[in-house]
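This is the structure I want to talk about, given as structure tokens.
As you look at this complex, bear in mind that one protein chain is not there, while each of the others sits in place.
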Amino acid sequence: MSQSPSQPNRLAQGGQVDRSRTLNFTFNGKRYSGHAGDTLASALLANGVDIVNRSFKYSRPRGIVAAGAEEPNAVVQLGASEAAQVPNVRATQQALYDGLTARSTNGWPNVQRDLMGMVGKVSGAFMPPGFYYKTFMAPASLWMTYEKYIRKGAGLGNSPTEADPDHYDHMNRHCDVLVVGAGPAGLAAALTAARSGSRVILCDEQEAMGGSLLDSREPIDGAPAVQWVERTLEALGAMDNVTLLPRTTANGYHDHNFVTLHERRTEHLGDTAPTRDGRRQVRSRLHRVRARQVVLATGTHERPLVYANNDVPGNLVAGAVSTYIRRYGVVPGNRLVLSTSNDHAYRAALDWHEAGREVVAIVDARANPDGELVERARALGIRVITDSAVIEAKGANRVSAARVAKIDAQLFTLAGRVEELACDTIASSGGYSPVIHLSSHTGTRPLWRDDILGFVPGTLKGMTSAGGAQGIYALPAVIADGIDAGSQAVQANGQSAEPFEAPLVAPIREGESVALYQIPHEKPTLRAPKQFVDLQNDVSAAGIEVATREGFESIEHVKRYTVMGFGTDQGKLGNINGMAIVARCLRRTIPEVGTTVFRPNYTPVTFGAIVGRHCRELFDPERYTALHQWHVEQGAEFEDVGQWKRPWYFPRTVNGKKESMHEAVARECLAVRERVGILDASTLGKIDIQGPDAREFLGRVYTNKWAKLAPGRVRYGLMCKDDGMLMDDGTTSCLGENHFLMTTTTGGAAGVLEWLELWHQTEWPELDVYFNSVTDHWATMTVTGPDARKLLAEITDIDLDREAFKFMDWREGTVAGVPARVFRISFTGELSFEINVQANYAMHVWKTLFEHGEKYQLTPYGTETMHVLRAEKGLIIVGQDTDGSVTPEDLGMQWAIGYDKPFAWIGKRALSRSDTRRTDRKQFVGLKPKDPKVVLEEGAQIVFDPKQAIPMVMSGHVTSSYYSPSLGQGFALAVVKGGHERMGDTVYLPMVDGTVHEAEIVSPVFIDPKGERQNV
Amino acid sequence: MSDVREFDTRPAGHPSAESPLAWSFHRQAPPREAGAGVTLREHAFLGHLVLRGGAIVLDEAVREVLGIALPARPNTLALDDGGERSVQWLAPDEWLVIVPAGEEFTLESRLRQALGQAHFSIVNVSGGQTLIELSGPQAREVLMKSTTYDVHPQAFPVGKGVTVVFAKASVVLRRPREDAWELVVRRSFADYCYRWLLDAAGEYGVSVAR
Partner (left out) sequence: MFHIYCPYCEEHREEEEFHPKGQAHIARPAEPEACSDEEWGDYLFFRDNPRGIHHELWVHAIGCRKFFNITRHTASYEILETYKMGEQPTITAESLAREEKAGHVQVAEGGQQTVGASDAALASVKGAQG
């Protein structure tokens, strides 16, 4: 056959590429062309590109070895622009598109002439496992220097430094039967399940569905197998109950048949997703599938043989040779030597021969191979050398010859003289390993089968495997097994299966295979040229042997010591060979050695698909109050409180200069203390409680008493866990005899509601009470300051007289014409009214307050000012001044503890435990810095003796600290060991810079200790 | 049950009201695309009540006052003939009632009267949530991107309603008619859910009907 001059290895005919469509691409800066239907790998081979990478550890030149997900070498960096960079792409899985730009992941400065190769050479012919630890760890200080260059040389790909312009998302799916893999078994299983009426998802990681049938020699129903694939896909595509997902890798198999599928929707079209109708398409999608039944039709990975220099470019697995020839019309060389342990691999030699190139020899490890394919090869005049194997490849940047010898696999020695055969390609096959990665994600134990020399998936509820994945390799049996698996899945769901009649496939008589992994060499393994097991991680047979000599026996330990099967490779090509070598060294069998488990992901998944649209402004919900727009328009700075956006402070621009936070907060604080301020307090949690036992329930979950709280009254309550530690606080109002409104902290709202339900549902279901969140229903505005009454009186029909509406009362009426509940409670220490209106009317009420508030210089304030004002009054914030280890007594709040309540309320018993009775517990106090200019650091540690040796005994810490504009100095709240008995003592706060602050322990109430201001 | 303080939170006059999506619509003009695959529409200011109590007791009162049988089966939704009033199962002792704007307080009073001294609770949450209707040929795809609940017609027929995780928030998702889905969204999460919907529907084209 003739060949295209620009693509020397491209056949004139054959394969499923479209020769009328030429696509240009760039690899390592050089321009090439390929055809529509190519992968990057097949296009590189068509162009005769031998070296695609440098190896990770030894920096040896590497070429393409396989044709699918198991490819260890051709891992490339994709993307023409910085924003479009994608690392870790297997060239064998990347469809070619016009303008594709790729470069090798490893190799610096370039793959042809590599500086890192020197490391391998300089450090001697032998880099043992653990080399990096042993060589570079001493002196430790130099590791940073070494590492920089090693990383640069070794390379692991680059993440883009610019924002990704593409969209990614998630899609949740449910199905009766998920079939993974659309080869002969998967297609048969899917069609059976679909015909039975099941909801079916069929996914396949390749560009086209069909799996091994895409390069099969065997006709189905008397026609090429691809025609059966087309017919079957057409039938499936026409059914409503079927979802076909090509270019979709099942990358993780999680609990209870939850499988994640990574669909590459536009990766085959360009660097970034194209637009459709002007709308940008989703580049990658993660399907989160909950399947009632999973059928794994994941096929097999062919095992290469482990012989010396088996990593030189031109060494391929046999099946890949067939795939490149039959599917892509590419012959990856001119002169082939095939080394095999089985009949199946003879296909590679037959395909090579039919492509018109020379098969130098087939080297078969068996004494008397006699299967149908063997006979066909002999009939074509191909030389078959028996009882032998390729023991070593010759060549530097490309195979130049194969050294072949008779071997004794049992004794692991050569059994005859070595013959050297000139060739440029060595294909090898040691048999087939079922792809059990997904099943082992679930934790099921793979089972070793001597008859197929491989592990098959164990059993798991809701999972079946079919075809190659189950160790069944003959095509007629594979299809029958697929039909069977489809039927089983349907029946397991309690439905009746409608299998279809299997198509006609002529069986091929195949001879027995032999077990063959590492090939013996004239020299012992440790001195022979490197025999690679794991090409991606540069693990050699010698490395594994050393590991076993150094005492590593568990396969899990050998894996970690040698890094075999690590990272993105997940042991696809090398794992069984590695285990066989461990078994040989330890004189055990493979099942005795066992296998390591595989983890998700099967192949790398781009971060974009994992993140989906949970990024940028949709990363986390932003909760807004009904007044958010006003805050934004006033230029508020916002603070995140839980998921809420709360105004932090409202900086004003004075004389063209924007206030700092310090200036704004000082102004806001003084406005509240001297005139009137307003706070949007809508974020506080609010729980409506109804029922005849509501009062009893409150008495059990709060530390204080609720029996006598009358309608119209409000009480502050502390809520503890049963360990006696404070968990939340807030006010609860009695709305009616059987009706209460509880408030919680902003962050505690959901947790407190769940807490109430927990106790009601699990311990006290006999109490008649219901709880419902009304947090979002009400908007809450706190009007506070000496002028609060005057302002509110202008727009309400509620009698605000100090006797008619006392501190800790609530009243209902209208505010600005809107029905409102007004609560006279105070978190600032000033005269305060908290106005609650239905949130839809909040903006109207708020704006009306400002219309009337102008003459009082009504000042909006944010959370920072709120914090300063409450701290000046010694009022705690749960979660800031407490941390889950603070009791109400530690806070000095004995007044809020109903020791004599009849029911043993939550937390009561714990308050009399020996630990909670200790007198040296950290107790809540105020701190007054000796230097009034000092604002102590929150979190700063407190010591009693600053002259003690380091490490000092830490006796407390600062929980809140601010500058008080009213006091004109810094002040703090803190917890100090035995603090309640230490009033007036001096404590010390050593800082990182060596300075030591001094402070006096004082009452935590800094302003208006008698509480007169809020009672006016 | 007596001794509960009833309170009509809707003003007698007509002060301006703002729906939970007012800020979202103000910040960015709602998209209107020709041939959009997904259409959103907010049904604001409806009356929302949460009913809690025993199914047998509540059923009688709800039939009497609202003329709708209380849906007793989990995750179901019952509507009146005009489709304007609905009762949805939320939990074995909890239902969501949605009625036209302004009906909720009278409804609450009449239910309380009908229920007398039984143990129950009725909570008005009209200001705390809003209803977003989702329609169009790709509405289901957008839901699949947003919730793990199975929205296939086999699993989610007309008359079903569930409380589910939606993106990173939670919503009540229901299917009152063949051609529309409804999301009952909490006020404070409304903007997030709205922006999520616009983003998820972007590839299909999206319009906001007002």
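The chains carry the letters A and B, assigned in the order they are written, with residues numbered from 1 in each.
In the analysis below, contacts are C-beta pairs under 8 Å (C-beta built on N, C-alpha and C of every residue); 3 or more make two chains touch, one makes a residue touch a chain.
Just so it is clear, the model here is predicted, and its values are computed rather than measured.
Q: Which is it among A:Q13, A:N655, A:S914 or A:T995 that touches the chain not included here?
A: A:S914
Q: Consider the whole complex, including the chain that is not shown, and state which of A:E230, A:E419, A:E639 or A:D723 touches that chain.
A: A:D723
Q: Can you tell me which of B:A55, B:I68 or B:L90 touches the chain that was removed from the display?
A: Once the missing chain is taken into account, the touching residue is B:L90.
Q: So one chain is hidden, and I want to know which residue out of A:F258, A:F500 or A:Y716 touches that hidden chain in the complete assembly.
A: A:F258
Q: Using the touch definition up top, pick the residue from A:A36, A:A235, A:V418 or A:L447 that touches the left-out chain.
A: From the options A:A36, A:A235, A:V418 or A:L447, the contact with the absent chain belongs to A:L447.
Q: Touching the absent chain: which residues on subunit A qualify?
A: Given the touch definition above, subunit A has residues 254-258, 290, 440, 443-448, 455, 458, 461, 553-556, 588, 591-597, 722-723, 754, 757-758, 761-763, 765, 904, 908-910, 913-914 touching the missing chain.
Q: Could I get the residues of subunit B that touch the absent chain, sorted low to high?
A: Touch set of subunit B with respect to the missing chain: 74-75, 90-92, 94, 148-149, 162-165, 170.
By our rule, only the chains that are shown with their structure count from here on.
Q: Touching residues of subunit A toward subunit B in the complex: what are they?
A: By the definition above, subunit A touches subunit B via 167, 169-174, 199, 276-277, 279-282, 288, 290, 613-614, 617-618, 620-626, 628-629, 644, 683, 688, 690-692, 711, 735-739, 768, 770, 772-779, 812, 814, 816-819, 821, 837-845.
Q: Which residues of subunit B touch subunit A in their complex?
A: Subunit B residues touching subunit A: 1-5, 7-13, 15-20, 22-23, 26-27, 35, 44-45, 50, 52-53, 93, 119-129, 141, 144-145, 147-150, 152, 154-155, 167-169, 186-189, 191-192, 195-196, 199-200, 202-205.
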